[in-house]
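This structure is in structure tokens; I'll ask about it shortly.
Complex shown without one protein chain; remaining protein chains in place.
When the chains are written out, they are named A, B and C in that same order, and each has its own residue count from 1.
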């Protein structure tokens, strides 16, 4: 099954009000072309789930700057003054989650777990509204799975069915988000025929990927 | 740091009564040379954690046939009549865990989770003695982390510091067990200088591996 | 119909339940035969719970890769476009809703969709392996089984007596006599194998079932 399409056609599947996971860490590994296409489509009222707010007009910052985000679930926003301004103005609701808890909550959704027990945040503001579970004398926070309607991810290399390989620190949240959304769109730098990627080296198997969009390699 | 040693020297670190995780699925991906060395050392009263009982005199079956196992925590024993005979005779205590629950319990130990919520086994004998946790109206079993003193694993390729790459279905439990034991000993088919394995292709980073033993490649 | 023909009938009928792009896990026994009957117009991806997708045909003799076996321990191949992974991801695929269909054999299956296939009382083994994960996690669970045991005892029962593998997990039962769906109102007979009478099926089934209206109509006014 050939899953290759254009960025514009792919992002048309994102609806107003959708929950969208976006890969990348400070825009490295972010699907820049998909984000640009989404911003151009002006699909708004989005809830985004991402590692950080990246930079104004860069990475997920493209959606924030375009005013398309209603709610942001992320671990860090310090590199993007625009999200902080919009949060202060009441335009964006921001929820901060410790980065490692965010990774496990996304993975839990992808791997079909009902939740995971994590000690990060015990004794801090993160505890609020969460159940504490004791296991063998130790306390943990019950952290629930975090799912999305759509995941926009980025890989270095793909075949036409969506077997993905990543490069460097651009891997980050992309493989986990690929497992945790109803629709997974992968922007890839290099597109190769099926059979060219060694099955031992595939990081995200094609069964997780719905659409593949070829991006220009930056270097 | 060069971590390469011999099988005999490596398994001397396993003590009588230790809990030992052993990689492999029906002996594919099992550290055969380490198991042979361990059987030769006659270190007994072991608790083993593994996917299946493999075959008599093959894979973890080597330890079972040698009478070194006091307790086995695994998902399947149907290929090894010896473990069933020894269990019937009261020589080995056997605990069965659904295979997917076993993977997550090992991973939970490796990744520092206090537990995971899993629906597998609800309404079956697996429920016995376990806490049921409701999350948003659904029930799950609270599954605790499963740790070991030693993990004996197998990889296709390693550098001298223990960066591991796997081949085919021999990967199975090996990468997760590498994260969940105090001492991790990896048997590897091919040993290469540091720097020869592309950092994008490493599956088990060397920081998880304590000792590396070179095995003969079977093919 | 001999045993082989019965088994092939079941496998062929299960294959008709598959759709293009489905990710499918086949259990040992009759389910494995399903791979031989995939309609030519669709592509199905087979999942092997020991760690890959894209199971291909058995290797030619002498070309076996010792590291490529299926979950039954037999040498297989991997197709172009397949991928290997570790056991956490493999069971995450099952548990996380990424496996469209699991096809399994049973010792017993009942009117509520409960299924028993992993152990009998009084034995220590052999353990459930990945069966509990498969029946709980797969989006759709199809039982592929001969209608009765070798000794003629019904496998489809009102309530499983053996230790359960999964509770209310079965969606469809395909046997050598017909096809039954598990609905919230109990079993629904959807098809009879051509040549099988409703009386034969009824005699060999230890559970109540209703008959799908269009099938009842076909069978005549006396039935249903």
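The rule we apply is simple: a residue touches a chain if its C-beta (ideal position, glycine included) is under 8 Å from a C-beta of that chain, and two chains touch if they have at least 3 such contacts.
Quick caveat: nothing in here was measured; it's all calculated off a predicted structure.
*Asks:* For the unseen chain, which displayed partners does it touch in the full complex?
*Replies:* Touch partners of the hidden chain, whole complex considered, are A, B.
*Asks:* For the full complex, which residue in A:5, A:44, A:57 or A:120 touches the chain that was left out?
*Replies:* Only one of A:5, A:44, A:57 or A:120 touches the chain omitted from view, namely A:120.
*Asks:* Taking the entire complex into account, which one of A:62, A:147 or A:171 touches the absent chain?
*Replies:* If we include the chain that is not displayed, A:171 is the one touching it.
*Asks:* So that we can see where the missing chain sits, which residues of chain A does it touch?
*Replies:* On the chain A side, contact with the omitted chain comes from 25-26, 28-29, 51-52, 74-79, 83-84, 87-88, 94, 96, 98-101, 103-104, 107, 118-126, 156, 166-176, 203, 218-219.
*Asks:* Contacts of chain B with the missing chain: which residues?
*Replies:* Residues of chain B in touch with the missing chain: 1, 109-113, 159, 161, 163, 179, 194-195, 199-200, 202, 205-208.
FYI, only the chains that are shown with their structure count from here on.
*Asks:* Chain contact graph: line, ring, star, complete or other?
*Replies:* complete
*Asks:* Determine which of the two chain pairs, B-C or A-C, is joined by the larger number of C-beta pairs in contact.
*Replies:* Of B-C and A-C, it is B-C that has more C-beta pairs in contact.
*Asks:* As a quick test, compute the distance in whole Å between the mean CA positions of chain A and chain B.
*Replies:* 32
*Asks:* Between chain B and chain C, what is the gap in Å from one C-alpha centre to the other?
*Replies:* 30
*Asks:* At what distance in angstrom does the C-alpha mean of chain C lie from that of chain A?
*Replies:* 36
*Asks:* Considering chain C alone, which of its residues make contact with at least two other chains?
*Replies:* 52, 78, 84-85, 88, 91-92, 94-95, 137
*Asks:* Where in chain B do residues touch at least two different other chains?
*Replies:* 104, 118-119, 166-168, 171
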